[in-house]
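A single protein chain has been omitted from the complex, and every remaining protein chain is retained in its original position.
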Amino acid sequence: MIIELKSSINETRANEIAADVKAFCIHYEGKYTLITSSSVKELDAKYHSEADRVTVLNDDMQLSSRAWKQETRLIDINGVKIGGNTNHTALIGGPCSVESEEQIEQSAQLMKELGINILRAGAFKPRTSPYTFQGMGVDGLKLLAKMRDKYGLQIISEVRDATNVEDLIEYADIIQIGAKSMYDHGILKRCGKTTKPILLKRGFGTTLQEFLQCAEFILAGGNPNVILCERGIRTFETKTRFTLDLCGAAWMKQYSNLPVILDPSHAIGYAYGVPDLARACTAMGVDGLLIEVHPNPKVAKSDASQQLNHDEFRALTKTLKGVAEAIGRKII
Amino acid sequence: MIIELKSSINETRANEIAADVKAFCIHYEGKYTLITSSSVKELDAKYHSEADRVTVLNDDMQLSSRAWKQETRLIDINGVKIGGNTNHTALIGGPCSVESEEQIEQSAQLMKELGINILRAGAFKPRTSPYTFQGMGVDGLKLLAKMRDKYGLQIISEVRDATNVEDLIEYADIIQIGAKSMYDHGILKRCGKTTKPILLKRGFGTTLQEFLQCAEFILAGGNPNVILCERGIRTFETKTRFTLDLCGAAWMKQYSNLPVILDPSHAIGYAYGVPDLARACTAMGVDGLLIEVHPNPKVAKSDASQQLNHDEFRALTKTLKGVAEAIGRKII
Amino acid sequence: MIIELKSSINETRANEIAADVKAFCIHYEGKYTLITSSSVKELDAKYHSEADRVTVLNDDMQLSSRAWKQETRLIDINGVKIGGNTNHTALIGGPCSVESEEQIEQSAQLMKELGINILRAGAFKPRTSPYTFQGMGVDGLKLLAKMRDKYGLQIISEVRDATNVEDLIEYADIIQIGAKSMYDHGILKRCGKTTKPILLKRGFGTTLQEFLQCAEFILAGGNPNVILCERGIRTFETKTRFTLDLCGAAWMKQYSNLPVILDPSHAIGYAYGVPDLARACTAMGVDGLLIEVHPNPKVAKSDASQQLNHDEFRALTKTLKGVAEAIGRKII
Partner (left out) sequence: MIIELKSSINETRANEIAADVKAFCIHYEGKYTLITSSSVKELDAKYHSEADRVTVLNDDMQLSSRAWKQETRLIDINGVKIGGNTNHTALIGGPCSVESEEQIEQSAQLMKELGINILRAGAFKPRTSPYTFQGMGVDGLKLLAKMRDKYGLQIISEVRDATNVEDLIEYADIIQIGAKSMYDHGILKRCGKTTKPILLKRGFGTTLQEFLQCAEFILAGGNPNVILCERGIRTFETKTRFTLDLCGAAWMKQYSNLPVILDPSHAIGYAYGVPDLARACTAMGVDGLLIEVHPNPKVAKSDASQQLNHDEFRALTKTLKGVAEAIGRKII
């Protein structure tokens, strides 16, 4: 249940009521808002005069639901806008990992050349094996920040675990919580205390319900700027690395007020299928796409098989514009 | 291994060689072609002079593979063409089940109005419960045939099991083998003996490898006209009915020479998501789409939740044309 | 809803009521019983005086549910009994396929030696590839029947599709419907017309709900002798061939009145794990086990990797007896 208190209610009083009804208290759009467990279905009559609106919800997808807030949230990344009524589909490109200054600068130049605003690359890699490349760490983040300053790009990079979340908050413009870290309460709680946009990737074994509930941890912590990212779920099929869940994307668009970004590169895991899938994602009318592109995929230190080369990426972006226009949207 | 014999080799000799190398013998594009198990990797030298080409393959995806036949097969459904170099994306619309003459005639008229060539509807329904509507049977097929004759449409309907495959061969223009019947050897073998186009739906628990191997049963039986249909696989996610596997569709386009059709209606199971998914499928550049549409979905005797109404379907088809054009294809 | 009519109600009257309430009518334990769709929740008052008991059910698991019939059904296979209050765990052993008289006779002798009553082997194989061994067909069934007569064993073999169900009814003592044929309405309906015991294997992509509903097709057809068999479901894990669903087995024991048999051999697909799993299955307290054993697994024409050899099988059966005794059951 979400209880929006009147704007005249001050912090002390809001906290009093929150304590009594066992609710979270957040300050949102100029007023205090309380969120109880979804099992609570009624607000004590004595508080009715202090509340503007009370929304009873079926499950613990509350602040993220259209049942509470109909319109898609607008996320402003230092002026780059997605969601709301923008009809923007933001391309986010870059390599799997920062590997060197030369490499990441080539990526930054490519984004600049194509009018793309957001550069992605990993610095802390949550690899499956301890015996392979684990990322450049803070040095990688510093190189990304350098590219931001030099090329006027927004930077997105992944937090690996709760020990490096401060580094991401310091250096990144969007903090990516990866599929393997999605349940990490240390990360979720800390990200609730910042207002930087958070791109939350769905775990590959995670239901949509659980995914939205993880987003709720951030929202309930006080950060309204959460973006959902579907990047493929694990199924019995092994010819492709994962299975991109576009039925799930349709569900999120229908029931959640959070912007949705899709990641076809990680989903299929092979470059051959990325262009077709990226066009499909664009035709879904989503708020953005994450696509891996590397100056020389063959020598990439991670995810070599799924990264496009620069020419493939240039060719792809052209076709995406046409698909976006056909459905009344604009690639940014 | 596929052994294409020289065109001078006659049936008797072809069968002799087939018996010796333990191969299937089919007559394909004017010559005899032998297919052995994929574990056979070499043709005895004594037969080399009688073969035009020998293709060694990694697995039992043989006649359906691009490794053997690079170009997509052209399927001609009484003049309606898909695959090959047509760049056609064929819409196939209609209700889940034939329920009455009035109902199926409304569907036929809608297809006619929108310039769509193929009408779908089930007559023999493989329902999950014995206690619900099981379809109109042969009477349903007769109504479909009547609509074909009256409106100049092609008819596709589903075979339920080996006891009714003859009925489908008699009445339908395309025989649909459903997700639950995909492994049915009685059906697969009989469908190999006709040349009517077969639309083979992937089982919801079926790997791509197994799916293509089922197609091989039909191809090896002598019927070259097989179309693959992805209609959603079963995963852990239950907010949607199934998960449409577009990564799998990308894989099929890359590795198989069979045309690919997608069925977003059965995949998501809810009408709200069908338009977005149908646009995504179109942007994949596939050869066709199966979409369920009913004059009055609320009273449909099966799959009520996923069928579009006529106005929703009209609106959808318009947007599909724009998406198809953006990628150089044409909706038919 | 299940309506048990009074024993005084004759067939004509039972059919009249069935027609009026849109129900199936079966003759079961000396009286007529009607089954409606589970969406029907009330019997018209005018029929109350003709009914002994009316059971309203939540879903289309009706005749198979403990909600209707509390005790486990007793299945009598020509004197070999499982289910009911027997506390029997029946071992069913034999090779994947009948390959020759010599081979199947060795298997029959092994069963005889170990006091096992039921011999399994496939004659019609639903293989995934058309280019490999497809089974001996009716000749295989005749060899099995010969072993039955010579060694006093019960015979179980698999129906592949609706075109060969009559052969199985003629030759087998238990008709196995395999995982790939589980939805085959041609088979299910025909098996409802016999009273031979049916072992219905769960499809590897099939939910428990759907599985029980397929059993309902047979029960509603009039055959009360259905045994459920869990043989592994398809999951994301590929180190083993399938994942044996013992949680599902616990659910079936709790909610269904049908006996449950487990097949560890097909589940894991590798002989190394079969003994541990077979002991686990026995400790579950189920009604039987299907285990593949071959005189010489290395040369088996199908499923070579998962079949035990005769010595491994002898060693295993000894330990199963101890486990069964520990939980108050008896291996037969």
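As written, the chains take the letters A, B and C, and residue 1 is the first residue of each chain.
Criterion: a contact is a pair of C-beta atoms (placed from the backbone, for glycine too) under 8 Å apart; a residue touches a chain by one contact, two chains touch by 3 or more.
Not measured: the values here are computed from a predicted model.
Q: Where the complex has a chain not shown, which of B:7, B:58, B:100 or B:238 is the residue touching it?
A: B:238
Q: Out of A:187, A:208, A:244 or A:326, point to the residue that touches the absent chain in the complete complex.
A: For the chain that is not drawn, the touching residue is A:187.
Q: Which of A:17, A:35 or A:77 touches the chain that is not shown?
A: A:35
Q: Could you pull out which residues of subunit C are in touch with the chain that's been left out?
A: 205, 207-209, 232-233, 235-240, 242-251, 253-254, 267-268, 272-273, 276-277, 279-285, 319, 322-323, 325-327
Q: In the full complex, which bits of subunit A touch the chain not displayed? Write them out.
A: Where subunit A meets the chain not shown: residues 24, 35-38, 60, 62, 124, 126, 128-132, 160-164, 180-181, 183-187, 203-207, 209-210, 213-214, 216-217, 220-221, 234.
Q: Which parts of subunit B face the unshown chain closely enough to count as touching?
A: Within subunit B, the residues touching the omitted chain are 205, 234-236, 238.
Here, only the chains that are shown with their structure count from here on.
Q: Could you check if the interface between copies subunit A and subunit B is built from the same residues on both sides, meaning over half shared, or from different ones?
A: Result for this pair: same.
Q: In angstrom, rounded to a whole number, how far apart do the mean CA points of subunit B and subunit C lie?
A: Going by mean C-alpha positions, subunit B sits 32 Å from subunit C.
Q: Indicate the whole-number Å distance between the mean C-alpha point of subunit A and the mean C-alpha point of subunit C.
A: 48
Q: Give, as an integer number of Å, the spacing between the C-alpha centres of subunit B and subunit A.
A: Distance between chain centres: 37 Å.
Q: List, in ascending order, every residue of subunit A touching at least 2 other chains.
A: Within subunit A, the residues that touch at least two other chains are 205, 235-236, 238.
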